[in-house]
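For this view, one protein chain was removed and the others were kept in their places.
And then subunit A:
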């Protein structure tokens, strides 16, 4: 296999890769027959002959891609172009914290200790797509925040696909370790720059130690030929707080697998998402919160607006183990269908084995309030704007918890743009 020539077979990771490869070979791509993929078909992707490694290195000018960064504020940047690290666009650091590359973390002895403890520890060894990533990934972000530290600025992880290949498959692999009482803010984005097809199969492992705080924002506003399968695994210890926001506006097929494992007490896990789709877009949000210890909380709030021929899927699963008493788990999924050809499939799931818990979920599918719409129109707001305003309000409470003001403004603009209106006020 060509890939084997490319890697260091002596490395300890090699065995992990081989095992993952074997798992993928036996399982293959998931099919619609599997419960977890009931509503999402990967058939169209399997027909495309994706190249796994780009033949040549590509460069980009900062001015051409500036708009994809949160350029209003200063950030650390880990940038990849067609899966290859771009030192020119990046800004990494080793000053007290490690914000660098997966490839160097895997090869340099100084990181060996961390890699041995964390790499591929929480990621599923059973899931075929995660295995595919484990087997073939060779680059990604490596972030290590030691005890009581906090990076001076947020970190942006950006993946560009230049389209120099007719169809490209990317396998980024991120490892994020936040030690006790440390804090971190990450913004992740995948961006394809041409109409050539891209499939990204990303795996991120996040470890939040005691009292750690992690704020993770996923911006998924790629163009119509980009596909993303995002697998994120989060391991939380006592009193840690992990918040993940997913903003899905673009892409052809997006699948988000968020898996939270609460391995401690008094943990708070929060997942929020805004999804606004049109055209033939398909987004599948799959969340899992496994409450393994007592006195923990989890909150899920997903809002979706689906137009044209788009399809939205929400599958949220909460598992409460027998010993996880006093769990407070809440899950909400609200959807608005604005087209007759759009589809929503929602499956909020609870599996509860403890009796002293507070678990609830709610799911709604409905329309905009006609009375509210009428009210706005009587105040001289045109129908289109009034609709947009109501939809904006619908999605807004998810935005309230975004802690980077510039990012909030950016998301607001993206929402307004996606809804196709000028809201007439600066949001």
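To be clear about the criterion, contacts are C-beta pairs under 8 Å (C-beta built on N, C-alpha and C of every residue); 3 or more make two chains touch, one makes a residue touch a chain; residues count from 1.
The definition used in the following text is that contacts and distances are computed from a predicted model.
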| One chain of this complex is not shown here; going by its UniProt record, which of these names is it: "MoxR-like ATPase", "ABC-type xenobiotic transporter", "Lipopolysaccharide export system ATP-binding protein LptB" or "Fe-S cluster assembly protein SufB"? | "Fe-S cluster assembly protein SufB"
| task | Identify the residue among A:22, A:94, A:108 or A:322 that touches the chain left out of the display. | result | A:322
| note | Touching the hidden chain, out of A:107, A:124, A:263 or A:345, is A:345
| Contact partner of the left-out chain, one of A:122, A:150 or A:365 | A:365
| field | Hidden partner chain, residues of subunit A it touches | value | 35, 322, 325, 335, 337-367
